[in-house]
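Below: the structure, in structure tokens.
Omission of a single protein chain aside, the complex is shown with its protein chains in their original locations.
Labels A, B and C are assigned to the chains in the order they are written; within every chain, residues are numbered from 1.
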Amino acid sequence: MTEIGIVAVGGYNEMGRNMTAIIIGEDIVILDMGLRLDRVQIHEDVEIDKMHSLELIEMGAIPDDTIMKEINGTVRAIVCTHGHLDHIGAIPKLAHRYNAPILATPYTAAIIKQQIDSERKFEVCNRVIPLQAGGTYQVTEDISIEFIRVQHSIIDCVLAAVHTPAGAVLYACDFKLDRTPTMGEAPDFERFKSLGREGVIAMIVESTNAGRSGKTPSEQIAKDMVRDVLLGTEESDVGMIVTTFASHIARLKAIIEAAEEMGRIPVLMGRSMERYVSAARDVGYLDLPSNVEIYGMRKDVDRAFKRIMQEGKNKYLPIVTGHQGEPGSILVRVANGETPYTLDPGDKIIFSANVIPSPMTQANRYALETKLRMKGARIYDDVHVSGHAYREDHWELLRMVNPEHVIPAHGNMEMHGHYIEMAEDAGYVLGDTVHLLRNGEVLYIEE
Amino acid sequence: MTEIGIVAVGGYNEMGRNMTAIIIGEDIVILDMGLRLDRVQIHEDVEIDKMHSLELIEMGAIPDDTIMKEINGTVRAIVCTHGHLDHIGAIPKLAHRYNAPILATPYTAAIIKQQIDSERKFEVCNRVIPLQAGGTYQVTEDISIEFIRVQHSIIDCVLAAVHTPAGAVLYACDFKLDRTPTMGEAPDFERFKSLGREGVIAMIVESTNAGRSGKTPSEQIAKDMVRDVLLGTEESDVGMIVTTFASHIARLKAIIEAAEEMGRIPVLMGRSMERYVSAARDVGYLDLPSNVEIYGMRKDVDRAFKRIMQEGKNKYLPIVTGHQGEPGSILVRVANGETPYTLDPGDKIIFSANVIPSPMTQANRYALETKLRMKGARIYDDVHVSGHAYREDHWELLRMVNPEHVIPAHGNMEMHGHYIEMAEDAGYVLGDTVHLLRNGEVLYIEE
Amino acid sequence: MTEIGIVAVGGYNEMGRNMTAIIIGEDIVILDMGLRLDRVQIHEDVEIDKMHSLELIEMGAIPDDTIMKEINGTVRAIVCTHGHLDHIGAIPKLAHRYNAPILATPYTAAIIKQQIDSERKFEVCNRVIPLQAGGTYQVTEDISIEFIRVQHSIIDCVLAAVHTPAGAVLYACDFKLDRTPTMGEAPDFERFKSLGREGVIAMIVESTNAGRSGKTPSEQIAKDMVRDVLLGTEESDVGMIVTTFASHIARLKAIIEAAEEMGRIPVLMGRSMERYVSAARDVGYLDLPSNVEIYGMRKDVDRAFKRIMQEGKNKYLPIVTGHQGEPGSILVRVANGETPYTLDPGDKIIFSANVIPSPMTQANRYALETKLRMKGARIYDDVHVSGHAYREDHWELLRMVNPEHVIPAHGNMEMHGHYIEMAEDAGYVLGDTVHLLRNGEVLYIEE
Partner (left out) sequence: MTEIGIVAVGGYNEMGRNMTAIIIGEDIVILDMGLRLDRVQIHEDVEIDKMHSLELIEMGAIPDDTIMKEINGTVRAIVCTHGHLDHIGAIPKLAHRYNAPILATPYTAAIIKQQIDSERKFEVCNRVIPLQAGGTYQVTEDISIEFIRVQHSIIDCVLAAVHTPAGAVLYACDFKLDRTPTMGEAPDFERFKSLGREGVIAMIVESTNAGRSGKTPSEQIAKDMVRDVLLGTEESDVGMIVTTFASHIARLKAIIEAAEEMGRIPVLMGRSMERYVSAARDVGYLDLPSNVEIYGMRKDVDRAFKRIMQEGKNKYLPIVTGHQGEPGSILVRVANGETPYTLDPGDKIIFSANVIPSPMTQANRYALETKLRMKGARIYDDVHVSGHAYREDHWELLRMVNPEHVIPAHGNMEMHGHYIEMAEDAGYVLGDTVHLLRNGEVLYIEE
């Protein structure tokens, strides 16, 4: 029988720089090539787009794929299950080493192309093949990739089933089981179950929030909270600015809809805001109201702010970058007084985002919030729900898919520990059917 | 001009045992008489209903109203703004000392009567006068009490405006600004504003959640989360038990509605569950579906559990006491195996409640959850939103009411500190227009 | 070659109920049989001494040694490396199942005998053999046990080397590398190193504090802090009470010495205080000043307190049980006003102990401290240092002993995770040379 191997390339010891390789006899399928941003942030004056992959590997910022040299077999496909940087951010640095196409859903594919275009060190020529959720791509005669619809904090996210002669390997890295999503449809529960009945030899699954009790709240909850914060106020005439993840199209849609209801013109600002939104429009996933304005370049942003100040802050709802206090982002520039937009006491700043739990980010957010508060702004923090499955979502997925082996990924040892304890509750045995892998390790599954 | 004094009797140094007295010349209005449960919990084998008030005062469990002896004036009314124990729980111990009626909304009045009935030490004969939200009660020729509609984690909660010749004193202890409540109507914002325009000399306001950023989520959010947890599962056939605050009628209604949608019979269990729900039905605030079952006494509860086991756990949704792991509560008895209801691995236990942040409660909850987990139960924790205003709700209320003086209450020094910093943002000055009072202190407001 | 197996019986998924078995061909050596107290504390009215082992196993309170039935081989010895309950507390419940002597250092042996004597359910007849640190005991022709001197928060603690034909297995559960101990000598570093040179096939090692940075402070630090708190005050005339671990003889000695220096008579109070101290005197490890008083029984304690009140609180230093707020302990009885000792405002209560991080204990401590504070006592908390090795102590031991395989024990998954990351720094590889075991798992070491 075909031997199946699972190579933990990156993201097994940490959050970020996710990369897994599945060995199927002589063939290899790679899943994700991600970037760990906080390993970049601890250095000053780093320009990633000009750096060599080996340097980034040494920094711990991208997966150490040099271990792939020791693996026999040919890489047949690189599969990305959604468009976040910790899943696709290393493609510009690593993909060209493999003579294999990149497979992704249409929105993810569009983001990947943007990434490749902005790379300044390497030339990445791999073909990028869009595949719809629900679709299947034949990799070799024996191997096919199936995309199964799921929800996450970015649109067009899927789980990838790698069908092999020995059975399916399910890659479930980054998902939530949202039954009332605000964009797209609920996860394809029926397919999870039928896959389980067909037989899954292994599931590689994110452990990020396996330690959190219960189930992840639906994006509908976030939408309602956003709406309540924006519309549920007796001080509706003040300046208001919202900041959120530029890639979180569903959230942006909720904010834009609230702006319409408020009678304010939504103005999207910031380079990444422009890029992610444009991509969503291009692939036909986002239909914006005609009055929405979008400005990516600094010059255009500042001109728009100037106009807003002239016409009245209460006529507009700027939706901007800067939720993590990123230096150079729009909200940071506003807080520094570097734009024409001036803050008055009582203006509202809404963070429709959590704070990423890294000391680097926490410092940036602290600096930003302190400046905003000193100008009299009122802060609405964490108007947000997570995009990662909590413990009971994991419990249900595990029991639906019923894999022979389960491997937590996309987290550190503590997160994996939480997943393992849940899996033990479901009857799995550590070292036998649930496995704790470390970066650089290969697990061969014996049938 | 009439001198106004504010007496901080209890709840200014701690959470619980709230009591404030307003001196208006020769007259006095008392607001709330609460019980601090965790000062009882640190002792073993305490039977509150048989204890003397002086003993409970010494324990720090009820307000030390002996300071009232040093205050000149006659108590004309005791006003309770909602039915939680930390606001009404000391009435059976203290009210009889004052020759004054007790004023409360109908639901609160019903709860107060239950409290008085179960007292075994003192005979409390004060008249209990129900007053609707929106209504006004003339206390003396010069003084009247107005109830203003607001939302909280219990129905029929109001703010109380004490109208005096010197202007109004607003008592805003325990509220949230919920614009999409699931029972009752939104707070009476128009009245807050008109009161502000008429002139408020002082506002006494809870500081409990003044340290939490943003605004309190609506009860609608909790309702949606409850529904999602109960209905949003692929394992809908297992045993499920929900526990929540027996006094949180809106939450109970949401759970019961979800049960109906699930096709399960809702079964309310536990003595306090029966008491609070009966009171809500009696005053006409709760209209239950015909199939709802309610059992207060242990014998009846156990008989019902036996029947549930016979007919199938998946046909019923027990809604029980025990969310804080209270010894003797239904859920604790289930976890101990002291009822006919047996837990199977995979059964779901839903806590539609937060954990009260006291070490005594945390230990009870830990013991309960450990036992439940050891039996294989899946725990859904904190399916809940707060009933207390967050910082920006306070900001808006303060600016609507625009009182000359503001006094944080219903919290400890840290909570008051958060409120004071917010009030300073709004232009108030500590020691001049915003005041930090300690239990036993009197503040005279000089005009 | 002789096959070596390591059976993780208990203490691999949790703190407490430690038990490991080493399989050496046809022979078995058991290491520790411990009790997990917080699994007892979550139940009301439990009397351990009357309970059956199977019931305690089901509660998760003692190791589930029923798995030993599936192991081929004969148990030749039960070895306990120190006298804490989480290492010896299950001996009265489990040891009689094995026809094997119990091997322990003299002090540990004395404590074990006390345990066996107070058992009321089982009759435990295993021979208890004392072995000095530095000594070796021949178990079979091929197998011997060597005790190697180390330090911990109890006297007479050792590491146990199990010498087998395949090499040594080192059991290092509970130790600190204290170079300036206040009783006994520093750990036998030379032996650790020579053992490493001889070849250690496996080390089983506690992971409890592997997550704490740096190295554990010496007991000398605790001694200095105790002395500073007791003597370094301008209010030396007030009542003072110290509470600490009854089994922590070195700490008791430091407190007694401080009492002498203060000119106060040290009075040890509480049943466990009497038991542990008597054992230490009996084996000749503790030489108390002639004026020390010791009272174990309630009647005697209360009589002593009465005398102290008559002669002056400032003439005595009561050293009592109750540091974790245990119900019925002396300090709890003092706080409850159940003894003749009355607290005055300004009296000092010194906790020469940490709070054990379990919600049950935290609640007990909270109740105790609240009562003490309400009586005006001044609290000195955490006048203490840990007895468990921190990360860098582990680093050094690991490099001295240089085992082929290392297995973290005596902790939960998070603690093991910290140990594994440290071991990885030292070149170990998870699943290959460092192993994460779960209760009930057997690891066979292939040479």
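In the analysis below, a contact is a pair of C-beta atoms (placed from the backbone, for glycine too) under 8 Å apart; a residue touches a chain by one contact, two chains touch by 3 or more.
None of these values were measured; they are calculated from a predicted model.
Enquirer: As a test of the contact rule: which chains in view would the missing one touch?
Expert: Taken over the complete structure, the missing chain's partners among displayed chains are A, B, C.
Enquirer: Of the listed residues C:55, C:142 or C:224, which contacts the missing chain in the full complex?
Expert: Per the contact definition at the top, the residue touching the missing chain is C:224.
Enquirer: Among A:129, A:367 or A:442, choose the residue that contacts the chain missing from this document, as touch is defined above.
Expert: Residue touching the chain left out of view: A:367.
Enquirer: To test your reading of the contact rule: which positions on chain B touch the chain that is missing from view?
Expert: 413-414, 417, 420-421, 424, 429-431, 436, 438, 441
Enquirer: List the chain A residues touching the unshown chain?
Expert: 39, 41-44, 60, 327, 336, 358-360, 362-367, 370-371, 374
Enquirer: What is the set of chain C residues that contact the non-displayed chain in the whole complex?
Expert: 177, 179-180, 189, 193, 213-215, 217-218, 220-221, 224-225, 228-229, 232-235, 345, 348, 376, 378-383, 392, 395-396, 399-400, 425
Please note the rule applied: only the chains that are shown with their structure count from here on.
Enquirer: Taking the touch definition from the header, please name the shape of the chain graph: line, ring, star, complete or other.
Expert: The chain contacts form a complete graph, every chain touching every other.
Enquirer: How many degrees of rotation bring the Cα atoms of chain A onto the matching Cα atoms of chain C, given to the nearest 5?
Expert: 180
Enquirer: I'd like the Å distance between the centres of chain A and chain C, where a centre is the mean of that chain's Cα atoms.
Expert: 47
Enquirer: Centre to centre, by mean C-alpha position, how many angstrom separate chain A and chain B?
Expert: 41
Enquirer: Touching two or more other chains, which residues of chain B qualify?
Expert: Expected reply: no residues.
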